[in-house]
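One protein chain omitted, others in place.
Take a look at subunit A:
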């Protein structure tokens, strides 16, 4: 159903089709992206053609773009529901029309930005740095109240939408370090309480120091 619409979209516009054929194996790169994000395979070629159609149409003339837009918009919308059912945070909207050509290697970067934009709409993520003492509220699966985590950020691993922070605290006499994905929809609120001046990006030395350096009321 979605693939039929995809092929209709491709054949409807002549110019992107010719350009697609001379690029080397587009479905392979997008298959990589799709397996990594658990999209259905029929949905992914549509997304590529939609990006390529935009880029080439805008590169060539305004007239084929008007034709490509309503066709790919409808395909986008209906496959958008299929994707929304599968993955956690999918971008239903189309990216802002950029006048630059989109290279296939940049697709993951673009999709990552879309995910981050989607997550940013639900909650604002403050600028987090190692050394910040934060308070984090997270939704647990079968509980109504949000659980609270406090602690100092000892590491931040930047990986696009899977950016994680590692938070350390002494709980009941034992040091606990929890790694949280920052853009996860389970995390409802992050606030920075204080900031401790540190001269490192990763504060793994804290676990070898006295417990009082990791204790936060």
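A few notes on this one:
In this text, contacts are C-beta pairs under 8 Å (C-beta built on N, C-alpha and C of every residue); 3 or more make two chains touch, one makes a residue touch a chain; residues count from 1.
Please note the rule applied: contacts and distances are computed from a predicted model.
Per its UniProt record, the hidden chain corresponds to "50S ribosomal protein L14, chloroplastic" from the list "GDNF/GAS1 domain-containing protein", "Eukaryotic translation initiation factor 3 subunit B", "Oncostatin-M" or "50S ribosomal protein L14, chloroplastic".
Touching residues on subunit A toward the chain that is not drawn are 162, 164, 171-181, 184, 186, 204, 207-208.
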